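A protein chain is absent from this complex, but the other protein chains hold their places.
Entry: subunit A
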Amino acid sequence: MDDYMPSTTLFVLLLPFLAALFAPALTRLFRHNAAWLLAIVPVVIFWHFATFLPEISKGEVVTGGYQWIPAFRVNFSWFVDGLSLTFALLISGIGVLIVLYSGGYLKGHEHLGRFFSFILMFMGSMLGLVVSDSFLMFFVFWELTSITSFLLIGFDHKREASRRAALQALVVTGGGGLFLLAGLLMIWNVTGISEMSLLLRSQGVLADSPFYLAIFVLVLGGAFTKSAQFPLHFWLPNAMEAPTPVSAYLHSATMVKAGVYLLMRLNPVLGDTAAWETVLPVFGGATLIVGTLLAIRQTDLKLMLAYTTVSSLGLLVMLTGFGHPKAVEAAVLYLVAHSMFKGALFMVAGGIDHEAGSRDITKLGGLMSAMPITFAAAFASAFSMAGLPPFFGFLAKEEIYAGLWQPGAWPLLLTLVAIVGNGLMFVIGFAVALKPFLGEKPAGLREAHDGLVLLWLGPAVLAVASLLTAVFSSVTHRLISIPMATAVEGAPVSVYISLIPHIGMALLLSGITIVFGIVAYRNLERLRSAMAATLTAIGWGPDQGFDQFIRGIVRVSFAVTRIVQNGRMETYMKATFVLLIVAILVPMILFDELPAMPQWPQDVSLYELAIMAIAAVGLVAVIFARDRLTAIVSLGIQGFAVALLFMLFGAPDLSFTQFMVETLSVVILALAMTRLRLTPTDHRPIGKRLFDVTISVVGAGAFLLLLLKVIQLPFDLTLPEFFTNYSMSIAYGRNIVNVILVDFRGTDTWGEIAVVMVAGLAILSLIRISTRRPWPSIATNDPNDEERR
């Protein structure tokens, strides 16, 4: 634990947010060329984290931070090990390419500056997420990625589909975030640890805890929503409404891997249990198969890639949960390979769309000669995606099979799942990389070319990176794979797979996958129509389910609101008083705290009796008053009598205030009543009257009992003594009541006057509504109405 350059790291973490602030101004100055300037930010981040490589590859970790809320032991602290570092390098490295690519892709867009701002904010959030040490910081960044993702998906906010997709992504991932928060709080409670680095050293504490299952489910709730696991995968393909740089960056290379990151991060403490090793492969495997099958059905390049992203995430989850060190290594290699080839392929798809004006695979063709660089990058990336040498994807694929091929029926099943999934991904990879470029050029396709350097630089660099990392595999493993796999496994592992094939089971399984892939590729059209027919036959998917869910929530809340807030004063009053009575009487009776029968006081003087009689007469007059004005004035009589009593018993301030309040309430009530034009007589049927009488009698009785009980308790003199002694010496005032109000409890009064003012505003607007015009038609939020519209 050394504080290696803490301030620089803090600066680097804040840098993207600072850059986001200036991005719009820079874009106004330099238009799309601002991309070159803004790309310096991720370059700096990449370089900063790259300086950690030697240290991390030696198995050390870099930590640092500041105290944030020391009272709660909450720190702003970071922690970089192999896992965090790989993610940080991917985020910043691909970030450079994405920022450049955005400049080309959205060249001339009126809100390009805003787009840069959002994408930089996202970069900062994602970076913060992967290096966070304290749980709170981790959660805040986790939610920030959801929010920036919402902004980016909804970037084209004038389109209904974009808005829906953005909202859907936010609801699903934000909802998952709440699960995660609950999970982290439970971990905090169970272990007393609030930092990742310390948690990782607490081997076995969580796994043995009786709350393990709850924590497990909550953490999965966060990870599965973020990483789009079946059946919560539907938001990810919908998120393709975002501009392509967003799809390439957030929804394939980085953000969606946050869930996988979480699982990998917690694998040493949560893993190695039956639940972990069953649930993860089951959901991961299902996601893998469902994702590839749905990808086959698509004809839109971006959607095909999006569904294979879903399946790749499934594969990663399956490998992480498989529970064999080799599988963990495979997950690590595949994660890196996927970020490279999928980012590149998305950028290729966007480039084709940008240049040729279509993303539909059935309408594209013959672009090879027009876009040679793009084609080369796509072809190389497809090789990596299909797991063919000499690209990094090959290493990952070999390791997957080496990891999964273990004795037993369960590994065999998972191996089959992996073969089918990989074979179908092979098909999609080559469909995306070959179909638009080969064959006849369809009529009506726009004249295309490689275009701006900004557009093809990203995919080209990533394709070359896929090649170089594989060729120099020993360097890659030393710097990236081994430290990361060690961090995920929680124990030292060694990775030595290289491009030189080992004759063995893994190679054979790879061969089977390739054969399966080639056969499927030749029958792609037939497979697609078969899938389409199947999906039509099923007719329902989680995407519709989401809509039904949201509609259901609206319906339920509407129904509840109609009961609870039905707009009748009568209901509100009854509910309030009945609950009050329950709150007073039930504890009193349950805990046997009823007051003793009070003694009749002996020394009541005549004038005290007279005043009480006036109060009683006032009340009786209220009940039997013929019209409302009489009732209001009679209520005032009762109030004045009470004020007199206060005066007699030595509370002049209270009495004074009571007089004024009574006067004003009589005036205001009288004014209000005359405006309401209520019928002067009471039309309630006898049953209702009896019910109301019962409520008032019981309520009064409850209050009587409460007051009797209170005065029968021994009187605690601490506070009165304190105020009497210190009112003059501390607060320089003789009137204790006033000193309490404005000095000792000043903050309370401050809150109260704020309430008085806001209540005044509310009443004022209510009065205005009813005088100026007839009731405006207020939106009822009735879901039935909305459907009719």
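Operating definition for what follows: a contact is a pair of C-beta atoms (placed from the backbone, for glycine too) under 8 Å apart; a residue touches a chain by one contact, two chains touch by 3 or more; residues count from 1.
One rule holds for everything that comes next: contacts and distances are computed from a predicted model.
Its UniProt record calls the unshown chain "Na+/H+ antiporter subunit B", which is the correct pick from "Na+/H+ antiporter subunit B", "Gluconate 2-dehydrogenase subunit 3 family protein", "FeS assembly protein SufB" or "Amino acid/amide ABC transporter membrane protein 2, HAAT family". Contact with the chain that does not appear here is found for just one residue of A:A533, A:L671, A:V697 or A:V710, A:L671. When the omitted chain is restored, the residue from A:F17, A:W188, A:F516 or A:F656 that touches it is A:F656. Residues 652-653, 656-657, 660-661, 663-664, 667-668, 671-672, 675, 731-735, 737-739, 741-743, 746-747, 749-750, 753-754, 756-757, 759-761, 763-764, 767-768, 771 are the ones on subunit A that touch the missing chain.
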